[in-house]
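Only one protein chain is missing; all other protein chains are in place.
== subunit A ==
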Amino acid sequence: MDISTKNTEAPPPIPQPTATEQKRAAHGATRPGDRIFLGLSRGSGILLLVIMAAIAVFLTYRATLAISKDEGNFLTTSDWNTGATPPVFGIAVLAFGTIISSIIAMVIAVPIAVAIALFLTHYAPRKLSGPIAYVIDLLAAVPSIVYGLWGAMILVPNLTGLFGWLDAYLGWTGIFSWDGGAPRAMFTVGILLAIMILPIITNVSREVFRQVPQMHQEAALALGATRWEVIRMAVLPFGRSGVISASMLGLGRALGETMAVATVLSPDFIIHGSVLNPGGGTFAQNIASKFSEATEFGRDALIASGLVLFVITLLVNGAARAIIARRKEYSGANA
């Protein structure tokens, strides 16, 4: 800034930068190149905000087109009849299925993922943990459709034994009763989703566990703690919020997963009490399977259900981010 004043013909006796000049100096955007560059980069940032706003606005607009003609209750009807006159559709089954499958996935995946993360940071031989972590990183990149194909062709036939066993011993609860159909049920979906979100939860948890202060652990060891006691007293309390946010990230992925559910589940529009009997559906799966036969109105209805999914994932992700933000030392955002 000071250099440029030299070029002016009559420099003022005391260079007193005006308020705007000061502001410019602070932003470093006085030269045209600077102004263009700042404009471009700020514009990109604003564009991102505009896209987010547009997503919300357009989905809401199309959704209201559909919901305004819905003769059923959009939230509680368990039917999807957009072709009928008058159209009757609601998201009860989808919401139920999405939540149930995600709960099953979380119940299976979180403990196993935490255990694997502990395995990599505290149990595995040094030489082994590096390559395993690398492979798990790679597995996080396997496309969901491949998981779906594997789930439908390999996992489903291999689950009949487990389903029979669950039915025999836990069938009395009603949740695990099974009438012997192909195991293309919510429980299968839950297992597959668990396998899919395992790598991401493991990765983030491992990062957190690695950051546990060595001193805490050594102090516990010096007091005679066993390895498990070290983990319980030093590692887990330190990593709790990180694990929670990792799980939320995984949950966000499980809620929105489309193809893996669409290939594995045999859907219908009934809320089933048992997770082992085929049927039910999730938001994303329903959109993918109903889309190709849908009329324009049908598509609007699907968009309406997508809007609900959008809001749910926003809430879950927002919660995860809030937990991460409370602990600034570790950011799982880039995982």
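Odds and ends about this structure:
Throughout what follows, a residue touches a chain if its C-beta (ideal position, glycine included) is under 8 Å from a C-beta of that chain, and two chains touch if they have at least 3 such contacts; residues count from 1.
What we mean here is this: contacts and distances are computed from a predicted model.
Between the names "ABC transporter substrate-binding protein", "Phosphate transport system permease protein PstA", "Serine/threonine protein kinase" or "Heme exporter protein B", the one given in UniProt for the chain missing from this structure view is "Phosphate transport system permease protein PstA".
Checked against the full complex, the one of A:G130, A:P143 or A:P237 touching the unshown chain is A:P143.
Annotation: of A:I116, A:V208 or A:A246, A:I116 touches the absent chain (contact as defined above). Counting over the whole complex, subunit A has residues 3, 27-29, 31, 33-34, 36-38, 40-49, 51-52, 54-55, 58-59, 61-62, 111-113, 115-116, 118-119, 123-124, 134, 137-139, 141-150, 152-155, 158-162, 165, 195, 198, 226-229, 231, 249, 252, 255-259, 262-263, 284, 287-288, 291, 296, 299-300, 302-303, 306, 309-310, 313-314, 316-318, 320-321, 333-334 touching the chain that is not drawn.
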